[in-house]
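Note that this complex is displayed minus one protein chain, with the remaining chains in position.
When the chains are written out, they are named A and B in that same order, and each has its own residue count from 1.
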Amino acid sequence: MSRAVTPARKTINTVLAWTVALILFFPILWTVLTSFKPEPVAVASPPVFLNFDWTLKNYYDVERQRDYFDYFLNSVIISLGSTVLGLVLAVPAAWSMAFVPGRRTKDLLMWMLSTKMMPAVGVLVPIYLIFRTLGLLDSRIGLTVVLMLINLPIIVWMLYTYFREIPGEILEAARMDGATLSSEIIYVLTPMALPGIASTFLLNVILAWNEAFWTINLTVTDAAPLTKFIAGFSSPQGLFYAKLSAASTMAIAPILVLGWFSQRQLVRGLTFGAVK
Amino acid sequence: MGQITLSGVAKRFGEAQVIPPLDLEIQDGEFVVFVGPSGCGKSTLLRLIAGLEDTTGGRIIIDGRDATGVSPAQRGLAMVFQSYALYPHMSVRSNIAFPLRMAGLPKAEQDRKVEAAAKVLNLTSYLDRRPGQLSGGQRQRVAIGRAIVREPSAFLFDEPLSNLDAALRVGMRMEISELHEKLRTTMIYVTHDQVEAMTMADKIVVLNAGRIEQVGSPLDLYRSPRNIFVAGFIGSPKMNLISGPEAQRFGAHTIGIRPEHISVHPTMGEWRGIVGVSEHLGSDTFFHVQETGLGAALTVRAGGEVSLHHGDTVFLTPEPDKIHRFDQSGLRL
């Protein structure tokens, strides 16, 4: 809106917006603060905000006692792996649906999305047994494939909406210029859709990183990612607030920072292009 | 070479017959314009020739070779799209070089050809820019450059000027005509604008609802349109069409007379009418004359300095040998 707003009005709005924002952000802020407190300070009553002896001991303890880094590595491998694998499958599929739509394309997309609606618990037992039979329990490969499959519909949808914005004439021009199908996708489509592919990538890394059903139920230790790591704090270690906070901060920090940088691109992807 | 023959070419989308079987012969080096109202199938016909759509019947023969099932890349044609369809992520240089790169030409050869094309099209100083940094006319030239370097046997243009403003359009029209003179390569050009068709074409193909209404040189079509559709479509302002008793006087169901073939006189003439809106262009004036008793308002072209006002009574006289006569089914008599 181009209308001038009175400074008083703007001040009130600013105060209100910042208050709401800080309330929403407060649990995260509090967690990070607590992670630097000595354990007794963390449970002090009344609570202490800033005037305490800042310490990194909690981080050190968490890494030493709980092998944070192993979990972190698993999280990285599984979330990146599942996303890359998903993209490799989804780029050609989305090309097909965006540029050679058929009568059933819309139904197919809806069907893909509906597979996401299937409650995971409904199929937990068979998947668990299949994994046990195949020796995939607690393996990175198994988990990567599962996360790829549960996010595949979202990857296809997102890419589809991005691809649809690319004018078909440009791909036809490439075809007239003598490009084969693979050069058309590699040299023309992919570079043009790069922003869309990047935000699809980011969102799915975030979703895979935070996925907490399959990652908890299909792993024990070897392939366990950070969700499992955190679940291990549920009790009674959860009462050590400072250590819990340090572990939490370490689990969320990488993805939080990634999310901050990409938040603008994420919105469009998340709505499957339905909201501009 | 660039001789293209369509025989019995037809296209349907599901139930809809977009193009009923049609035959057309395009000679090497000809500038052929497909013209018609929107939705007449002219773009579809061009895309069939390009190979971007499959035909549902008939054969497309390019330079004596049956190209009906051949992929677009292998037909040896180049196309300039309405939206220019430049690759936004590549520089002008890479855009023009793209077809050469796809053909696997050595880098040095690519550069040489790109430079040459850029010189012809006055693009030399823009070679390292992105399409987004160019004006509409420059983008159009890049699109043409990308077509030229392939040295195709024919160029296909799909309404290439419709995204340009009026002034640029006139300039580009001449540039394309000039290019045709220089290259002497077959060009097939699709437009809905009959002015473009008249000014550029060696041969105009008038299409309506997928059918070819008439094929001929611009002046052929202007002088002797084969039916009412062509008569109304070619020429600007449109030909006046009169039916009823006045037409029967000329032994026809409908008669047509172009605005430029009617003379105006204040006191005497064949038809009497009242001046409505007049459009002064400076060089010419178009009068819309009403209440003529002919069942239709007539448009008349007069000199730029003629001064008549809304509500004036005038008398109109057609040039007798410029009257077109059509029968009941709209065909020329």
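By our rule, contacts are C-beta pairs under 8 Å (C-beta built on N, C-alpha and C of every residue); 3 or more make two chains touch, one makes a residue touch a chain.
Basically, contacts and distances are computed from a predicted model.
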| item | value |
| --- | --- |
| Per UniProt, the name of the complex member that is left out, chosen from "Sugar ABC transporter permease", "Pyruvate formate-lyase-activating enzyme", "Dehydrogenase" or "Cytochrome ubiquinol oxidase subunit I" | "Sugar ABC transporter permease" |
| Residues from subunit A at the interface with the omitted partner, ascending | 1-3, 5, 10, 13-14, 16-18, 20-22, 24-25, 27-28, 30-31, 34, 43, 45-47, 89-90, 92-93, 95-97, 99-100, 102, 106, 108, 110, 112-130, 149, 152-153, 156, 168, 181, 206, 209-210, 212-213, 216-217, 226-227, 230-231, 233-234, 238-239, 241, 244-245, 248, 251-252, 255-256, 258-260, 263, 266-268, 270-272, 274-276 |
| In subunit B, positions touching the absent partner | 51-54, 71 |
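Everything that follows uses one rule, which is that only the chains that are shown with their structure count from here on.
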| item | value |
| --- | --- |
| Gap in Å, rounded to a whole number, between the CA centres of subunit B and subunit A | 53 |
| Parts of subunit A lying in touch with subunit B, wherever the complex brings them together | 167, 169-170, 172-180, 183, 187-188, 191-192, 194 |
| Sites on subunit B touched by subunit A in the complex | 50, 52, 71-74, 77-79, 81-83, 85-89, 98-99, 102-103, 146, 150 |
